[in-house]
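Other chains dropped; remaining ones untouched in position.
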Amino acid sequence: MTALRFEIEDLYAAYAECLDDGELERWPDFFTDECLYKIIPRENYERGLPLAVMLCESKGMLQDRVEALRRTSVYAPRALRHLLSGIRIKGHEDGLIRVQASYAVLQTLTDEETRVFNAGKYLDRLVRDGGELKFKEKLCVFDSVVVPGSLIYPI
Amino acid sequence: MTALRFEIEDLYAAYAECLDDGELERWPDFFTDECLYKIIPRENYERGLPLAVMLCESKGMLQDRVEALRRTSVYAPRALRHLLSGIRIKGHEDGLIRVQASYAVLQTLTDEETRVFNAGKYLDRLVRDGGELKFKEKLCVFDSVVVPGSLIYPI
């Protein structure tokens, strides 16, 4: 139990580090081959509306997403910083671990002060895959009704 | 020791989740029947001035607070997000556990960007009550001298 908890904490720290260091090519490796990754506004989530800001339904789609991001260079350079809080095991059965956490992504654009870019909660399902914990499902439910136009990077 | 630490971490995660999910009716259940809940500006706390922004001296008063909030509908809808950091056991004697943590509450109003609404520290006293850890005292000391007019929800 203690070991699993620490493993999960380290996984989330590594996930945040990957994104904050801009190593997007490593990002899909946090997921199983068949997976669901979704960024969805809180209101849509609560009303059961399917509309998502980002939706990937396999590791291949995650990789495509990264490639598309790398090919596009219209985005201003920015530094991201994930702050996670309240990482918590909400359920654990048949090899499936449900984990919830709150997140805030801070963004620093060149010559600007650091701002809160996006905040919300992760609703995740993890499985052990080849010895390592991976995301089978990662739902990022963010605290806005409006969709930030600049939500182009994974959360 | 390990178990107590995890129990406390989970308690704080659950407390934050309750408030962030807007389930205010469950909020008083985190406290013992006789309790003290207080939101106080840093300066007042340091100078020993009693003036608090919110003060409840029993679970009944917490419940009254929630009812009053629910009856009032003048407040703009908002999403809150608690980020906690440095949850730490500062003392443990005679069944009383002193816990301190830093908090930031992010707020997202409709059509606005997410902002830091309030930040400060929790100075708490926990006891075991019917098997569960509950707040006997929860002091929210926030980092401002001015009182935000919109501090209507519990922190």
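First chain written, first letter: the chains are A and B, and each begins at residue 1.
By our rule, contacts are C-beta pairs under 8 Å (C-beta built on N, C-alpha and C of every residue); 3 or more make two chains touch, one makes a residue touch a chain.
This structure is a prediction, so every number in the text was calculated from the model and none was measured.
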item	value
2 chains shown - copies of the sequence in the complete complex	3
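As a working rule, only the chains that are shown with their structure count from here on.
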item	value
Angle of rotation relating subunit A to subunit B [CA atoms, steps of 5 degrees]	120
Interface residues, subunit A side, partner subunit B - complex	2, 5, 42, 83, 85-88, 100, 102, 104, 115-121, 143-146, 148
Subunit A-facing residues of subunit B, complex	2, 6, 9-10, 12-14, 16-17, 20, 79-85, 106, 108, 110-111, 113-116
